[in-house]
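Structure below; questions to follow.
Heads up, one of the protein chains got dropped from this complex, but the rest are sitting where they should.
What follows is chain A.
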Amino acid sequence: MNNTKEHISQNPDPRPVIEIKDLYKSFGNLKVLNGFNLKLMEGENLVLMGKSGSGKSVMIKCLIGLMEPDSGSIEVLGNDILKLKQQELDELRTEIGFLFQGSALYDSMTVRENLEFPMRRHTNKVDLKNTDELVLEALESVGLASAIDLMPAELSGGMQRRVALARALILKPKIILYDEPTTGLDPITAKEIILLMMSIQKKYKTSSLIITHDVDCARVISNRMILLLNGINYAEGTFKELSSSKDPKVQAFFK
């Protein structure tokens, strides 16, 4: 697999699209995020790695407004999401695609209906006359145009992940958040998903925040990486820098 590190370098003056400062979140006595910071630049693929239970999913849920942090600030495309009204937050969410770990396809709807669902709710962003074309285009970009009228239960895990990716893309978001995109997939399907993520990033010029345990995925796709440990960004750098680090805690991620 070739890597796509060139996109960020094509942009001479990248601006941050996501900026998280001093994020704290605890559940009772359990401190999950302990002053976490993150900056995702325009066109960048930023990989966030951390042990299970280290707060990666909590962070991403705070970022999208599904969870409220105890303190800190989260700016997405220049908007402080903690200060937005519900309607403004919903509008902002159309600029963010989210690929859930378990795909989270609506199992009572067909693939077509799954993809149409966000479009029908954001008619200001999409011309409803073109829904068929847009659905087909999104499905073609993940190589699953033939599955348009199938139910999610009729698809394999890899196909479900692709459809979920197509759904995340349907409103042409500027940012895509991937929550463990290759977890639970066999190595071949995982590679296919990684290639797909790269081609989508090239085609749609998105910025991506990828949460993963998969070192191969991180190696191939990342421009930059953050290692999350004890609720803080323990180490930051490129894959090469971190994988050659002498710090045993950093090394543990790459073994």
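We take it that a residue touches a chain if its C-beta (ideal position, glycine included) is under 8 Å from a C-beta of that chain, and two chains touch if they have at least 3 such contacts; residues count from 1.
As a working rule, contacts and distances are computed from a predicted model.
For the omitted chain of this complex, the UniProt record lists the protein as "ABC transporter permease", which is one of "Tol-Pal system protein TolB", "Sulfide:quinone oxidoreductase", "Anti-sigma regulatory factor (Ser/Thr protein kinase)" or "ABC transporter permease".
The hidden chain makes contact, of the residues A:17, A:64 or A:139, with A:64. When the full complex is taken into account, the listed residue touching the unshown chain is A:105, out of A:20, A:105 or A:242. Screening A:69, A:118, A:158 or A:231 against the full complex identifies A:118 as the residue touching the chain left out.
Contact residues of chain A toward the unshown chain are 61, 64, 66, 86, 90-91, 93-94, 96, 98, 100-102, 104-108, 117-118, 121-122, 167, 171.
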